[in-house]
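Heads up, one of the protein chains got dropped from this complex, but the rest are sitting where they should.
The block that comes next holds chain A.
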């Protein structure tokens, strides 16, 4: 269900991809997002400014605008959870390498994403953040994560938002995943009308 939006402010023809960053509290979601979005030369990051949640990047020689929906600070808003997921094309599932519980949460989040998007294959990437921590603090075994991700064919990357390791690579990889998915998505859509597309259904009935 690749959603290509037309933003009035956008350059015509520019590909727009909505990415959602999810994960349990304290794994460094917001730091990842800010690290990716922030202009390195400004000291102040004001999240209320429109431009501060989007970035134009070039992946494999093709430009695209990436809009980030970050769920940081909204763990308590159970009501908004599905809405966040509905709004995205690609998903960044973040856990912290020093928090075993957060990896378990990622597994649950994955199920939830698939359920909300009503599809078996949704572009996503699993991210183990805080790889800068000393080895003795690691709680999540690398081999377990790799086995899990390999089995599901979901890319996995270790990152450190703090020391800027693999942050840009993560977002670039996810853009690639979204692009891979696109042709499949349109096929799927033709076969079974997507849920949540109220308006489309309505106009469909006019034909009857």
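One rule holds for everything that comes next: a contact is a pair of C-beta atoms (placed from the backbone, for glycine too) under 8 Å apart; a residue touches a chain by one contact, two chains touch by 3 or more; residues count from 1.
By our rule, contacts and distances are computed from a predicted model.
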Choices "Ras GEF", "VPS9 domain-containing protein", "Fibronectin type III and SPRY domain containing 2" or "Mediator of RNA polymerase II transcription subunit 14" - which one is the UniProt name of the chain not shown: "Ras GEF"
Chain not shown, touching residues in chain A: 5, 7, 9, 25-26, 30-31, 33-35, 38, 40, 43-50, 52-54, 67, 69-70, 72-74, 76-80, 82-83, 86-87, 115-116, 161-163, 195-196, 198-199, 201-203, 205-206, 208
